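I have a structure here, written as structure tokens, and I will follow up with some questions on it.
One chain of protein is taken out of this complex; the other chains stay put.
Moving on, here comes chain A:
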Amino acid sequence: MYFSGSLLTTEEPPGREGCAVVLGQKPRSAAQQRHSVTATVSKMAGADGDDSLYPIAVLIDELRNEDVQLRLNSIKKLSTIALALGVERTRTELLPFLTDTIYDEDEVLLALAEQLGNFTMLVGGPEYVHCLLPPLESLATVEETVVRDKAVESLRKISQEHSPVDLEVHFEPLVKRLASGDWFTSRTSACGLFSVCYPRVSSTVKAEIRQHFRTLCSDDTPMVRRAAASKLGEFAKVLEPEYVKSDIISLFTALASDEQDSVRLLAVEACVSIATLLPQEDLETLVMPTLRQAAEDKSWRVRYMVADKFSELQKAVGSEITKNDLVPAFQNLLKDCEAEVRAAAANKVKEFCENLPEDNREQIIMTHILPCVKELVSDTNQHVKSALASVIMGLSTILGKDNTIEHLLPLFLAQLKDECPEVRLNIISNLDCVNEVIGIRQLSQSLLPAIVELAEDAKWRVRLAIIEYMPLLAGQLGVEFFDEKLNTLCMAWLIDHVYAIREAATCNLMKLVEKFGAEWAQNTIVPKVLGMANDPNYLHRMTTLFCINALSEACGQEITTKQMLPVVLKMSNDQVANVRFNVAKSLQKIGPVLDSNALQTEVKPVLEKLATDSDMDVKYFAQEAISVLALA
């Protein structure tokens, strides 16, 4: 027996059940092979012998099965295999085998890289954790980025389990090997490992690590420079402050003026972490020149990155620099010649304004930001306008009631009339912010035409989007306004020619009833819904059923029994089979809302009749309803 009692408490207890699972997950293996293995399993199950061995043997054999799915299954149960083999054999046999399996498919390698990160106990604890380095080292050099990244993640994890001595004897040499590897794949992986071993090694080794990082920052291939640039921030965090200034700043400056756009833009990210590490007085000389340069970079992708990271940058450099430098930079980004950059900046308008120093926030917004925002409202590019529309309403809470009415309201109204539906939708979806500040009534005159137009848009996805905002709008606008202006729209969607719209409209009704209550439902929507049961179009008749399904619970027993149930029952005589089997489904759905008397006297006979219907589907669903409602 390989499994002592204590080992059986691991997350995946092996044994006969475990084996059945393994075999049950054989989607593509050859039928014959499956047959013979299954046969032997059942034989095994009968025997009293060493039956814990068998499933493990299957798992091990399937490590090299031709079917990827089976190999993947085995790799995912690697801990089970290792437990069975014991720490000694895991170290001497399993790991060497795994080190050489880098030929495999990405998904197998990915799973393997992940497993090895949690393998320390299975090779004998921290004392032997370095045995995991060879397989992870070879995984860190494969061409697939996801696999390499996972291998690096696991290496970072197990680095913490190395003793300081082991770290210098085993781990650090591995980092050096990767850093000076022939192929860029290994050098990119090295970039992610410096920061985890640096804090725990002697000062001589530290110096070597810094040197390696420097070398990689000026590597020939852009891939390695990109990897180094993206890890610059985290490496800076573990460095002693004096080296941040002496080493990191020069590397940062060099990467930020790299000839490759893709490297320069990553330096912007590093800018955020470096700025947080430096004292305020050094930022102006050490970071700001680079940041200013990035904000005006010739390449739009770099400027885009600045716009995209603007809130982080703003927090990192503090309020003084924000006032003097970032405000003009932000204005420029909002006016950038490239629409992608303007859109990214427009997305940050609210956050940027929120994070401005409070003492003169309003003044900065009113004099510097708002003029740019006004221009963006009539931008030529619809992505820019819709990015702005998704955040602009947030400004009202920052600026307060009077400014909102005087300055923002005209912008909201203009955007509500925008030719692009996405812009209008984004405004409508954020109405709650304005409601808090000035009340929605200010907008309702313009809102209604905008909503009606969206509700009748030729694109069904637009109609779908506006339906989803209906419950929100109803809440903001109140029941009277809703009944007066929007109710007709909601009912019209029920007979839309696109199914997805009818379905969303049904769901919308349910949410409205939840909001306005059963009484409202009874007076305004239930009669209309039930009226559709007599529609000549069978699709509309079915919509009645779908609505009843959705509404019965919210409306309660009384309305369901007295008003809805008779209609459903009557529809069981419909000439279209689809309607009839939906009657069966509806009855199943509303059954729990009804009392047992109604069930027995009204529902049961109808279902029994439907169960003898000439249509197969009707029969099927009627029988299903009978058994679910326990009416048999």
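FYI, a residue touches a chain if its C-beta (ideal position, glycine included) is under 8 Å from a C-beta of that chain, and two chains touch if they have at least 3 such contacts; residues count from 1.
Everything that follows uses one rule, which is that contacts and distances are computed from a predicted model.
Which of the following is the UniProt-recorded protein name of the chain this complex doesn't show: "Serine/threonine-protein phosphatase 2A 55 kDa regulatory subunit B", "Nuclear pore complex protein Nup85", "BHLH domain-containing protein" or "Non-structural maintenance of chromosomes element 4"?
For the chain missing from the view, the UniProt record says "Serine/threonine-protein phosphatase 2A 55 kDa regulatory subunit B".
Out of A:A111, A:V142, A:A228 or A:L255, which touches the unshown chain?
Answer from the full complex: A:V142 touches the omitted chain.
Consider the whole complex, including the chain that is not shown, and state which of A:V87, A:M121 or A:M223 touches that chain.
Touching the chain that is not displayed is residue A:M223.
If the hidden chain were put back, which of A:Y54, A:F352, A:F516 or A:F621 would touch it?
A:Y54
Among A:N73, A:T120, A:S159 or A:T185, which one touches the chain that has been omitted from the display?
Touching the chain that is not displayed is residue A:T185.
Could I get the residues of chain A that touch the absent chain, sorted low to high?
Considering the whole complex, chain A reaches the absent chain at 36-37, 40, 43-44, 47, 49-50, 53-54, 56-58, 60-61, 63-64, 84-85, 89, 93-94, 96-97, 100-101, 103, 141-143, 145, 183-186, 221-223, 226, 259-262, 297-301, 337-340.
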